[in-house]
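All protein chains but one are shown at their positions in the complex.
Take a look at subunit A:
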Amino acid sequence: MAFYSKNPRNIINNLKSKVGLWSLMKQSHGTCSYSSCLNTIHLHRFLPLTTLPQFTNPDSISHKKGHFPHFQRFQSTTTEKQIDSVPNGEQSQVLDFPGGKVVFSPEMRFLSESPSVYSQCYRVLDDNGQLISHSNFVPVSEEVAVKMYSNMVTLQTLDTIFYEAQRQGRISFYVISIGEEAINIASAAALTSDDIVFPQYREPGVLLWRGFTLQEFANQCFGNKADYGKGRQMPIHYGSNKLNYFTVASTIATQIPHAVGAAYSLKIDKKDACAVTYFGDGGTSEGDFHAAMNFVAVTESPVIFICRNNGWAISTPTSDQFRSDGIAVRGQAYGVQSIRVDGNDALAMYSAVHSARHMAVNEHRPILIEAVTYRVGHHSTSDDSTKYRPANEIEWWRMARDPVTRFRKWIEINGWWGSEAESQLRSSIRSQLLHAIQIAERAEKPPVNDLFTDVYDNIPSNLREQEKLLKETINRHTKDYPADVPI
């Protein structure tokens, strides 16, 4: 906390009597001048230490150059009343704890466990693809909208065909993102190619948008020689350093602190980019999520956290996962701005991510986006979700709440799409996919050598020895070794 205020009177702590000591109001704009300080409410913990002379830390001032004071200022709708009710000179009611001033109250009041009103969900298109009146959103050109739609269709088709391929035994495993196409594509469309993506595993659409080809998807799923991962990971664990999409790891939520680290790196390098990380509702229970949120607020790094709240973590519904009002409210607990968005509304997603990116990069602040949606498919091909949820519920979300159809209606209303284009697109994608699968299936598998490379930058002697042993074993028992795998 590095700004120096000569006049402590500018910093006023107020009680919001309705909900007790700790109220945070939604911030209306990023910064405000000192003259408007009187109109703002400061939470005690956001007071810079340097205003309290006995706690001045000279070291902390020197390095912060040219930045705005690094704490949130909040505007309350009931400001006037509050300031009037707390007399200025009442110093006996205020105590200087480390971290700021605290105003006492003789009235014992517990904070409620949930806000009186559940956080609202931002939505722009209704269920029929019509623009809701008085909605504000970031406009999308025809070109971008059509590209978004085509990608959503491609993602849907990709998922369907690969799922079938797994059921036919051609690939070992697959995870579908049906129902979450809008989150995938719209968020990717709102980012730039310099933004670094740390996915969980249900976001192949981001890769697709950035230019990962259908063949490349197929190669990874079949684990052949052309796979960038060299056949070392399960299907759907895509990764591409040139597209700034970090390789999927099966571990839940470990990518969230990675994103914070990457943003920290971008900050040191002063790049015009941010880090983006995706995770599900279940992932927010992991310790890594909480600590990363805390870190990112403290380090003021440009990260966009996109939570796909799809209602299910394998078989665990969100009611068993947490008791908070979803994910967006948690942002406040860590000092991070957040928003809840209708995840099946591609336009709303696009607008939210677009604005979030702007804030993150220009103001060096993190943003948490909770995209509310539904996991239409099973958790993975190893799961049968009809065991724990009703089939008609799944069906309803698949048909009535399909994000792809909804967006299609909107672009058709605008005259940018038609049924002919639709059928052309779908059949073209389908045949391209089938072709890609055929090629990937027939391609050679990675050689046994690749078992030992990349563990370290160069192969150490113990691994060379083990490689030699393995080759000797293979040579001794050639009949037991698959003929189509090179050595």
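Here, a contact is a pair of C-beta atoms (placed from the backbone, for glycine too) under 8 Å apart; a residue touches a chain by one contact, two chains touch by 3 or more; residues count from 1.
Definition applied: contacts and distances are computed from a predicted model.
Missing chain, UniProt protein name, picked from "pyruvate dehydrogenase (acetyl-transferring)", "Glycosyltransferases", "Chaperonin" or "adenine phosphoribosyltransferase": "pyruvate dehydrogenase (acetyl-transferring)". Residue A:P257 is the one among A:P257, A:G326 or A:G343 that touches the chain missing from this view. Checked against the full complex, the candidates A:S119, A:N151, A:N184 or A:Q233 give a single residue touching the omitted chain, namely A:Q233. The residue from A:R170, A:K267, A:H358 or A:K445 that touches the chain not shown here is A:K267.
Between the chain not shown and the residues A:N294, A:S324 or A:S355, the one that touches is A:N294. Although one chain is not shown, part of subunit A still touches it, namely residues 57, 59-60, 63, 196, 198, 227-230, 232-233, 237, 239-241, 246-247, 249, 251, 254-262, 264-269, 275, 287-288, 290-292, 294-295, 298-299, 453-462.
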